[in-house]
Every structure is written in structure tokens, then in C-alpha cells.
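Have a look at the structure below, then the notes.
The complex is shown incomplete by one protein chain, all other protein chains being positioned as in the whole.
Then we have chain A:
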């Protein structure tokens, strides 16, 4: 290494945050983002309040993560812990879906649907209502802490706190009966965990949406780094048509006006940017592709009578192509490429697999665990008995009897511990494990043999559904 010049003493390795004051903007993408915000927030806040009748013994909340009883309810679907692969499958689909969208449309998740973006948008909206638009906010930021500034700041923080509280509050409703919990919360009877969770989420919402904002995307979130690996020159991103815009310049009537490009350097694209970058500098890791600069620039282009699309959604390939005089290629041409198709295929395959698994999963599920300590017991009349722990899952809303057998014409006697009948009564929505005794007659072939294959059957006493489990019967081995 050679040091050709020494670092300047003023050089800083750490930088203070540059505050960002996004200006209000109108346009197609802004409108789309409002709709997506309304939809996602609506789904988030309202879902716990949807009711779904499942009968007297089961909760009537449509979407409920019942951690205490280890059940997940989603409308007509009920997931038990042993079916957790459905959740795992959905998470894998979410991951692959993100890969798919990123490779096709860039950081579209970041720009439109990420909670950080949606809530920050909401916080900026309230900020604008209370403190005014960009210029007013910049002035207020620079102003002394007088009564007016305090009043505006405090009312803004109060509204943010309320949003945070509602956000944290809505979260906990997913985990227990919402109406009951609301009453408990208000009357201060709810569990401390509920208040703690609410408190933590209120704080994180307030802090992430109100204070940290773009710092989360730039420094805290791992997704921007990972997503870059899925993007290539065909990925559609937000970009600036440099060949059209440059050289930029404000003085449209001066002697040099003819040499200027379409960009009038009005800074509209910079002023609306929620992460505080200049899209004209090219692709940057900070850009979340929210497309607000497109709206802002289009508004200006309309005013100055130039064609729209100086800043636009396009692929990096397009930029070179257009610079050489070609036309922008259609979206489909960019999207239809192997990696996008592969992601689509994988995503759809898992989706189809999960759906099929959901519909073919058996209604009646049993487990059979042969007792190995000891493998068999000799009874006083010389008969040989094996013990099996049989678990029966009753996934229905009422208590049901289930009958245990080892099949017709079997040489074995079957008994359930503690009963004279071969029946297991399982309460609603639970699993019951019982000891089942299978006995072979004194001197019978099965009692003397080393082992005999047997099949334990369980029959639902109401529907007649049957399930079996193959296991072995251990004889004396003589």
C-alpha cells in the first residue's frame, strides 16, 4: 500500500443523519400507494374482529393464534402443532414470492407493501397535517423551541403515540378473543403480557415510523442487501433517463437554452423522496422504489410541456437501448426470463402442494407407541399381553367416542385401560392418549412367536371414519 496523500484532518468517519422532509405529491403511483395503505392497514386492524362460528367448544374468531392451546385458526382451517409444515410452507412461499417480485420488479415490496413503508407513510401523512408541508416543516425544524413549536411537536407526537398504541393493540388481538381482550384492556384486567407486548410495539411503531424511518431501510434491514442478489439488468426499477434530461438547467430562456436537456433541475424528485436521495445520481442502495419521484417529475413535465417519463420504471437494459435510439421494451419482455419463471414455478408448486395437503389431510389421526419396557407381560393364565400407547386426535367441536380394534377375525383380545369397553372418549379439540392392551391366548402361536405384525384400527364413533397404524406384537420368543 502506498499513501499518496494523507487523509484530511477534517474527514469524518461518522455522519449525523440528514433529516428528510418529503414533500406532498400527487399522481398515479401515490394514488396506488394510498389504496395499498388503506388495504393493508384495513386488513391488519380489522381481521381480529371477524367472527367465525365453529360451534360451542371452539373459539369464534376467524383468525386466531391460540398459543395457550397450541392451535391456529384461520376461517375454516384449523392447524395443530404437528401440522406446522403448513406455516413453514407459507413462510417459504413468502420468501419465494419476495424473490419473484424482486427479480421482476425490483424492490417493489419495499416501496409499496413493507410495514415500515406503510407506517412511515402514515406517520408522514399525520406530520404533514399537523406541521404543514415540506417548507413549513423545514422552517419549524430550524425554528427555536417556542410555544408554537412545542404545541405542534407535542400534538404530532401524541397522534403518533395513538397510532402506535392502536398498532400494538391490534397485534395482541390476534392471540386471544378480541372483544374479551378489549374489555379487559380497558378495565385494566388484561394479562401483564398483553400490556407489555402493546407497550413494546407502541414504542417500536413510534420509533421506526416517526423517528428512524429511512435509517431502518438503509442500515437495519437485511432485505436490501439480499434483494440486490435477485436483480439484474432486466429487473424493472425506478430510473432517470439521463440521455434525455442532461445537461440539466433552470435557465430555459438563456443563450445556452438549446443545449439543455429536459431536466429543469427543479428538485421535485429530491424533495418528495422519503429516503432523501437524488434519483438522477443513478441506482442507489437507499432507493426503495416507491415511485413518488416519478409522480413528482411527471407533474413538472406536464407543466413545462415535455413528455412524461423523464423518471420512469424501466430496466437498466432499456437505458442503453434508448440511448442508442431504440424504444423501451414492453414489461412482459423483461419479466419473461428464466429466473422469474423459475421463481414463479417454485412458488406455485409449493402453493399447489400445500393446498393439496390441506384438502387430503386425514380427518382422523392416531399415533401408536408400543410399550418397550417391557416388550410383553405374561399373565397368570399364561397369556401374553402387549401394551400400546394410542393417541387419538379429535379435531371436532364436540366430545366423541373412538373404538379401538386390531381388525376382524383377529386372534387377539383388545382392552383399553380403565374401561370394560374398547372405547376412547376424546373431548372436543384435544388429543387423548390411552393404554391399549392386546393379549394373545395362552399357548397360541402369537404368544410363543418372537413377533407378529398387527394393525391397530381406530374408528370414529360418529362418522365411522377409520385410521390404522401398523405395529408389532411381541411374543415370548420361544
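The working rule: a contact is a pair of C-beta atoms (placed from the backbone, for glycine too) under 8 Å apart; a residue touches a chain by one contact, two chains touch by 3 or more; residues count from 1.
Definition applied: contacts and distances are computed from a predicted model.
Missing from the rendering is one chain, named in UniProt as "Cbb3-type cytochrome c oxidase subunit" (options: "Lipid II isoglutaminyl synthase (glutamine-hydrolyzing) subunit GatD", "Cbb3-type cytochrome c oxidase subunit", "Sulfur dehydrogenase subunit SoxD" or "Phosphate transport system permease protein PstA").
Check A:385, A:400 or A:469 against the missing chain and you find that the one touching it is A:385. Screening A:232, A:256, A:281 or A:421 for touch with the missing chain picks out A:281.
In the full complex, chain A touches the omitted chain through residues 1-8, 11-17, 215, 219, 239, 242, 278, 281-283, 316, 319-320, 371, 373-374, 377-382, 385, 387, 417-418, 435, 437, 442.
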